[in-house]
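The other protein chains are all here in position, but one chain of the complex has been omitted.
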Amino acid sequence: MLTWVALVVVVLMLVSAVAVLVLESFVAAVAATSVVGLGLSVLYVMLQAPDVALTEAAVGAGLSGVILALALRRLGLWYLEEGDRGAAHPLVPTSRSAGQEGDNRA
Amino acid sequence: MRNLASLLFAGGLAFLLLALGAQLAFGDPAMRVGAEYLHVAGPELGAANLVTAILAGYRGFDTLGELSILFAAATAAGLVLGHRRADAPRDPPGGLILRAGADLLFPLLVVVGIYIVVHGHLTPGGGFQGGVVLAAAFFVAVLADPSRTLDHAAISWIEGLAGAGFILIGIWALVEDGHFLAPLLGTGTMGQLVSAGTLPLLSVAIGLKVGAELAGLMAHLSDTEARDQ
Amino acid sequence: MNVLHAVIDLETLVYVGAIGLVAIGGLGLVLSNHLFRMLLALGMAESGANLLLILTGYRGDATAPIIGYGPVGAPMVDPLPQVLVLTAIVIGVGVQAMAVSMLVRVYRAYGTLDIRELRKRMELEVSAAAGIPVPTSEEAPAGERPLPPVPAYRRGHRHVGPGES
Partner (left out) sequence: MNHLVLPVVLPLLAAFLMQPLARVSRLAARVLGPVVLALCALIILRLWLNYGGAPFVVAIGGFAPPLGIVLYADHLALIFALAVPLFTLLFWPGLGDRSSDPGHGARRDALVLLLAAAGTGLALSGDLFNIYVFYELAAVASFGLASLSGTSRALVATLRYLLLSAFGSVLSLVGIAILYMETGTLNLADLARVAPHTLEGPLGLAAFALMVIGFGVKAELFPLNAWVPEVYATAPARVSALLAGLVSKLAALVVLRLLVLVFHQPEASQLLLALGVLTVLTGELAAWRARDFPRMIAFSSIGQLGIVFIAFSIDGDIGLLAGIAVALHHLVAKSALFGLSVRWNGSLEALAGAARTAPLAAGLYVLLALSLIGVPPLPGFWAKILVLVGLVQGGSALELLALIAILLVTAIEASYLFRVAVRLYQRGKSPPPGHAPWDLGVAMALGAVLLAATLGISPVADSLRSVARQAGDAGLYVDTVFPKTVARKD
């Protein structure tokens, strides 16, 4: 039974890890890192490391997500989809910001 | 070209490590030092939670280094971000639900954080975990209403004194016992709140230090001028 | 349950997960050009290393290393890797927060987080500060897009930190 749970968690974790790299939206990518953190803390519980699980849950799924989300707001990357981009940059013409923040599309 | 090389590199690394893993006997560790810890740590330090016993006892020096790393990170972040301008715009406050929730959550998180810190030698948890929860408590309050800021002077006093406290306990042991960070005050009865000698004191210092550093880091970050009103 | 056990056990599963995280993180670091994405990738590589370290202390039939947690006399897992990982996790979050604060400053100065673009600008600035004439042929071949200027509103809001002239 435990192994099944572990299998699901590991697969979920790796899928989210790939998602962090390929998701266009940075908000979604940060959310995916939090999913990785949660998966890790479940695995830590299974590996009999409650202390580490507690820390990973607090840090990996919580604190680090908050820090990254805060950074996204400061960086003006807080948008969910392409169309939202203009709203996040009230002062910048959309075409220019699209040219500058090229990530994987460049 | 670069992408191909990188793909090859990462693939090669993964393959190498997976191939090596086939030779590692997972699930059956060598337990050379580990087994000794399991035998000795309980009686020697009087802490039920062996992880805390090692963290603040046997490897307390590592923990000191690690507190210093957090401190260095917070200091460097402060150096990089500098002072905020007085007229800089702030984030708008969160909605009613968020603010009410934060007001409710704040005392709860503080109590939980303190509980985790002071019970570190008995149950899972300890200075790090409790410190993180404490930092989160203060940060939730700021996040809900950014006009309430954390007092940087107070944070710098707490982090300074908590770190100094850890080292001074260590130096006290150096004077008293001849060894830096040696356990003092006896072991007490295992399982009681007041037991395990100086371990809980060190835990409290760790908790305050970690909490103050992380809260300071986030306060610096949230204090920089908001642009997207 | 038994079907799965016959194929793979918990340790191998976790091992694959850990190495997968390290590899995906490393891949993200070298493939992505966006500094924020690289930071996320770095965090995942760190998590993978931590998971691997925890795995080195795991024993199949053992309980958590807390006296009174399991039945008396039951074997416990190796507590040392857990201590190391606790340390590593906290180091990781500290470094991440510091990197994020640097990102914010860099973005404010240059208006981009594309590492290639940033390096180009940095090279130009370093050369200019050292008084080296920039070879024009290398900088802007005909038909290539010149470096975008810093948007006006950012210049106005440029944060002047201590020591910056």
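Things worth noting here:
So that you can tell them apart, the chains are marked A, B and C in the order they are listed, and the count of residues begins at 1 in each.
Quick note on the criterion: a contact is a pair of C-beta atoms (placed from the backbone, for glycine too) under 8 Å apart; a residue touches a chain by one contact, two chains touch by 3 or more.
Quick caveat: nothing in here was measured; it's all calculated off a predicted structure.
Among the displayed chains, contact with the absent chain in the complete complex occurs for B, C.
Annotation: of B:L98, B:L161, B:L185 or B:L201, B:L161 touches the absent chain (contact as defined above). Looking at B:A73, B:A102, B:A135 or B:V204, the residue that reaches the missing chain in the full complex is B:A73. One chain of the complex is left out; on chain B, the residues touching it are 16-17, 20, 23-26, 29-34, 36-37, 40, 57-62, 64-66, 68-69, 71-73, 75-76, 78-80, 82-83, 153, 156-157, 159-161, 163-164, 167-168, 170-171, 173-174, 177-183.
By the touch criterion stated above, the residues of chain C touching the omitted chain are 22, 25-26, 29, 35, 38-39, 42, 45-46, 48-50, 52-53, 55-56, 78, 80-81, 84, 87-88, 91, 94-95, 98-99, 102-103, 105-106, 109-110, 115, 118-119, 121-122, 125-127, 129-132, 161-164.
Keep this in mind: only the chains that are shown with their structure count from here on.
Our note on geometry: chain A versus chain C, Cα centroid distance of 12 Å, whole angstroms. Across the assembly, chain C contributes 9-10, 14, 16, 20, 27, 31, 55, 57-58, 64-66, 76, 82, 86, 89-90, 93, 97, 100, 104 as residues in contact with two or more other chains.
Residue positions of chain B touching 2 or more other chains: 49, 51, 124, 128, 214, 217-218, 221, 224, 227. Those residues of chain C that touch chain A in the shared complex are 1, 4-5, 8-10, 13-14, 16-17, 20-21, 24-25, 27-28, 31-34, 36-37, 39-41, 43-44, 47, 50-51, 54-55, 57-58, 62-66, 76-77, 82, 85-86, 89-90, 92-93, 96-97, 100, 103-104, 107, 111-114, 117, 148, 151, 153. Across the complex, chain B meets chain C through its residues 2-3, 6-7, 9-11, 13-14, 17-18, 21, 24, 26-29, 31, 33-35, 37-38, 41-42, 48-51, 53-55, 59, 62-63, 66, 69-70, 72-74, 76-77, 79-83, 85, 123-124, 128, 190-191, 210, 213-214, 217-218, 220-221, 224-225, 227. Residues 1-4, 6-7, 9-10, 13-14, 17-18, 20-21, 26, 29-30, 33, 36-37, 40, 43-44, 46-52, 55-56, 59-60, 63-64, 67-68, 70-72, 74-77, 91-92, 96, 99-104, 106 of chain A are the ones touching chain C in the complex.
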